[in-house]
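One structure is given here, and the rest of the page talks about it.
Shown here: the complex without one of its protein chains, the others still in place.
Right after this comes chain A.
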Amino acid sequence: MASDDDTNLLVIVVDVNPIWWGQQAQREPQFTLSKCLDAVMVMGNSHMAMTRTNKLAVIASHCQDSHFLYPSKNWKGGDGSGDDASSSGDGKYELLSVANNLIAEEIREVMSKSKGNSTDTMLAGSLAKALCSADDCALQYMNFMNVIFAAQKQSVLIDACVLDSDSGLLQQACDITGGLYLKIPQKVALAQYLLWVFLPDSEQRSQLVLPPPVHVDYRAACFCHRNLIEIGYVCSVCLSIFCNFSPICTTCETAFKIQLPTMVKAKKKKLKPMS
């Protein structure tokens, strides 16, 4: 049972890459970005409804930027004094309706302001921002790993809910921090998976039967060919990994000493006289 003064902060990072979602809308019209966000809001609302002290943050991770959907900077918030937009007619808990409205507004802003042609999502940046608020590739890989180690030190669990293709980085993140990694077989049931697998906090998870851990590939990729290798050579200065021995490290340009076997001089043995 959680103690009364524990605040649980849940940060949901949603990948809103417009290119992927655009293609997805054509592939499967019954599961679009708005349905995905509905499921995310259901999970956020459930988390806040479970205990009064639970807190929520939602970040949209975009191609060039990541944006806090909730709590928003522009929201002075708190007691909703004189704010008639927050009161909804159906008697819903005010905090939840404020959250829902804010999220919807912010996501509209984000999607309309998107520009640029890059197709990769800046996941490391959103995770970094998520960690700062919980205070309480070759270069993106390094930043991503820094973020994962910082999360592990702070005992922050990172869970991943994958819609399309497996991601080795996310698998490593979940394994190192102790979270759950799940690739969803049926996307339309996203809300169900979110509520069943990811909503319980870490203490309750030990009592539930959850999907088994996946096999994580921890092999390193060599810097020269990007192949996954099992035995490699590591430069002692800059820690770059190579698949073959080479006399110069390409990253830090140090020349290596080659270890030669020591020459043993042949010793003349005195023959013992036969007695």
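Points worth noting:
By definition in this document, contacts are C-beta pairs under 8 Å (C-beta built on N, C-alpha and C of every residue); 3 or more make two chains touch, one makes a residue touch a chain; residues count from 1.
By definition in this document, contacts and distances are computed from a predicted model.
Per its UniProt entry, the chain excluded from the display bears the name "General transcription factor IIH subunit", taken from "Proteasome subunit beta", "General transcription factor IIH subunit", "AP-3 complex subunit delta-1" or "V-type proton ATPase subunit".
For the chain missing from the display, the contacting residue among A:36, A:99 or A:147 is A:147, taking the whole complex into account. With the whole complex as reference, residues 63-66, 68, 71, 73, 118-122, 124-125, 128-129, 131-133, 135, 137-143, 145-150, 153-154, 172, 176, 212-213, 215-221, 229-239, 241-242, 245-246, 249, 254-257, 259 of chain A touch the missing chain.
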